[in-house]
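Here is the structure we will look at, set down as structure tokens.
Heads up, one of the protein chains got dropped from this complex, but the rest are sitting where they should.
Our next item is chain A:
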Amino acid sequence: MTSYSSRGFFNAAYHDSETLEMDRRSGTKPPHTNPYAREEPVRWGGRLGGRDEAAWGATDGGLQDESRRGRDHITTGAGAPPFPHQPYHNRFQADNRYNQRPQARLPSLVSDNMTMRLRGIAMRRMSMFPHASPADVDLTENAIREEMENDEQNLMKELVSMSTLEQTRAIRELTMSFEAKKRIRNKVLAFRSVKKSHEFTWFAELSENTSLFFRRCGYTMRSARQALELWHGIMKEIGGKFGSSVLTYFMFLKWLLLFNIFSFVVNFSFITVPLLVYDPNITSSVSFRGLELLTGAGYFTHTVMYYGAYSNETLKHGVEYNLQLAYFFTIAVYMVLCGIALIFSMASSFKKNFVLVDPASTSAWQLLCSWDFSVTSEKTVTQRKNNLRVQLKESLSEKAQQELLTVPEKLKHFGIHFCSWLVSTALVVGCAASIFFLCQYEGKLFSQWGPGAASLQQEAETLLVPFMVSLMNLVIPLFFSLFNKLEHYSNNRSQIYTLVVRNVFLRMSILGVLCYYWMNEVSLRSPSQCWESMVGQALYRLVIVDFFFQMLGSFFGEFLRNVIGTKLHRRLGPPEFDVARNVLDLIYAQTLAWIGIYFSPLLPSIQILKFFILFYLKKVSLTQNCQPPRRTGRAAQMQTIFIFLLFFPFFVGAISIVGYTSWSLNPSQNCGPFRGLNQAFSVVEIWIEGLHILPGSGWAVWIYKNIIRSEIFYFLITLIILGVTYVFYQLIQGRKELIGLLKQRIINEGKDKSFLLDKIQNLQSSRPKKDTRQSKDGRSSHQPSLGGHSDAVRQALLARQQAEQEEATYSDGVSVPADISTSSALMQAMLARQRAERETEDLYQRVEDPPSSFTALSLAMEARQRAEGEMLQDNSREGDFYENPTTASSAVSQAIQARLRAEEEASASSAMMQVMKARQQAEQEAGMQWTDVQLQNPAVSSSSAVAQAMQARLRAEEELPASSVMMQVMQARQQAEQEAGMEWAHVQPQNPAAAGSSALIQAMLARQQAQNEYDDGY
């Protein structure tokens, strides 16, 4: 790319297109120097002016688009009119224009504009690197400085017009060095204070102070939150040694711990404290034996640990406190809050991590981009480098040999998959069934004991079920991993997902069976016993035993594995920390706590303890036994999946079980807060009935009757939600289509750009050293192209140049400049050209208005055609001269002779050339006119293209009826027709899709496509 590549740098449209280039001008690449820089210094200025204008034009275009899209009431005059076409525009004027902008602009526009400008500044910052070649250093530096000052001014204007909060954020998000930011901030502040002194009101000051206060508060809050952050140092250490994917586990653990702390605080303060205040003497009849810590039975049975100990009375210490209601609402509110928190974190995580992720994510970039900057240990860094190298090599070989499996191989893989799924399902079902029967057996055993304290051995027997459950949870996943090793997976991710799905399946079924047993058998067993407390105890045991097994798991899974790997089988090496398995364990434990919250409100305290110990245990085990994971990346996605899993089967399962218990099951008659009621939910009914008496509470009753108890309400809500969901679904589909189109457009623009650059380069090199006229042409063809989006115009002008060249050759063919008729024709052509130029100038001035540019363009085309027509006429007039020798002066006769001679000489070759030219021209025009007129009437354009071709043919026939030429012309005609037809078919379907974009871009695209087809050899 020669001198023209640098022009792109100053062409705003070039920059603001999605495929912008950073700095085509920088000097490390020799071809980027600009030979014109020294020749015509003024043009830099001219370009600058043009650039700015283009930027304005672009903003205007955007605004107009926006308003055209259905907001016609917003005045499009918001954008400033383009600057007059002069090299250095008056900055004062520019400022004024800026200030005149109405304040009521669309916010999205503001931000778009802003980011564009900021990006622009960043770009130019980048271009300031002092490597520019010495030849144009002065000029470019001046130009750039000029430009940067302009940009900074504009930026300042934008910043000043923002609110303080936005301003702070915007400045903070500038990609500049600290000092530059500080300078801008100080300027903005100074400007602001000046403005304030002009329009000083107490209100402005007040709002200023308030916003300042809130900002300070915000900073303090952030600082405080960070100060409270748990395990900051440990987290950093783990992240530094093992990378962010292992850190995910610990973050998750911490997050769950916070959930539990919250739940403990809520339950303790709203349920337990009032009870203790009311009746501090809840003592157990059974003495403490130690085993209770494991079983949760015995001594604990009648403490505040479980549901059974809570009272159903109303406290009357000054204020009334209904314990029943407190119990119900505390748990309900906690569950709802948990749900909301989960949904929010899930949604934000999805938004961040899944929106734009391509399925083929093993690409090299992703590996390179996920390098962990937080890793600090030297050993880990080398290890990561090795891993990354292996992965890169793998990705290369995968790409190289996209292995195609034969049918038997496929069948084999399918068979293995099928078998392993069958076996794992069978295992899961077997486990669930055995747990169920075990539970039933145990139930029978318990019922034989009778009332009173159980013996130590009996109490120990209760540990059988949780032991079995935890054992299964520990052992069965090992089998699953074994299957996983046997199976063949096309990629690593599906392997992990399969493993996760199977494990989730196992845990879900075990928990499901347990819940079924509790709901259907324990709850109906005996009215005398407090079944809720028994379920609570069972859950307590599960939580505790699970804790021990997790410790065992890290002992066997990590410590022993490490010993084996490092001492016995050196080949194995130390184990990796299995994030997926460990996180699933956490999810399972948390589900137990959620289910248990109704039956044992203080279970979260146990959970807190458990997670706390687990954190340190895992940390020690990790740092002592494990090595960093071999596979990097995917950490963010895995985290999203875990949160989703936590929400979907597990939290939803827990909440439905709690809901079912409180809505449909009979509470125990002799214990707990809901004794004597049919369902726990009746508490609310009774309360509402009680409210009837109180005056002024009618609304609560009304809400209860018409909203909470009404099916119609839920029916309507469901309908509305379904409708909204459908609409959003459709929106998403629309967006997807739009994204596809935009991607296509990016690609097209890229092609377009490279094509145009090539074209210009070719033209430049093929054209002989020009005379003054042509250099003027060069100018006139340059400047519109600076006008941002007038590439089509430039194209038209290029074609026109070509036509002129042709014209020149034509006159060369006649070869007698003194010939009156020829020169008059030439003059006429010149006039036409001038007119066309004037028209293009007009067009240049109206460049921000797409329709007018079209008319201008078509005018130019018309002028050209007229010029051609006149040339033809002159031809025929020449013939007249030939027939009528009386009017011939000496010059004329000379001319005629020359012409004859020329015709004789040029018999074959020149005619051939002309016809060739005509053909090219016709082809080009067919393409060009198509795009130009496309919006108005495609049919016209295709027909005109054909007509053009016909004209060319006619002309050729007139001049030299040679058969070979005829054939060529026929071919040309056919080709033109073909092209017209093809484009018609091809471009038509895209028309409605791009409706929102500006007309010019569409034309560009169509032209591009036509050109592509042309290149592809249609």
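In this text, a residue touches a chain if its C-beta (ideal position, glycine included) is under 8 Å from a C-beta of that chain, and two chains touch if they have at least 3 such contacts; residues count from 1.
Here is the rule we use: contacts and distances are computed from a predicted model.
Q: Name the omitted chain as UniProt records it, choosing among "Calcium and integrin binding 1 (calmyrin)", "Palmitoyltransferase", "UDP-N-acetylglucosamine transferase subunit ALG14" or "N-acetyltransferase domain-containing protein".
A: "Calcium and integrin binding 1 (calmyrin)"
Q: For the chain not shown, which residue from A:S370, A:Q529 or A:Q761 touches it across the whole complex?
A: A:S370
Q: Thinking of the whole complex, not just what is shown, which of A:T382, A:S447, A:S490 or A:Q733 touches the missing chain?
A: That would be A:T382, which touches the missing chain.
Q: Of the residues A:T168, A:T303, A:S345 or A:Q495, which one touches the chain left out of the display?
A: Only one of A:T168, A:T303, A:S345 or A:Q495 touches the chain omitted from view, namely A:T168.
Q: For chain A, which residues lie in contact with the unshown chain of the complex?
A: 18-23, 26, 28-29, 115, 122-123, 126-127, 129, 131, 168, 171-173, 175, 177-179, 181-182, 185, 215-216, 219-220, 222-223, 226-227, 236, 239, 243-244, 352-354, 356-358, 361, 363-366, 368-378, 381-382, 385-386, 388-389, 392-393, 395-396, 399-400, 633-637, 746-747, 749-751, 753-754
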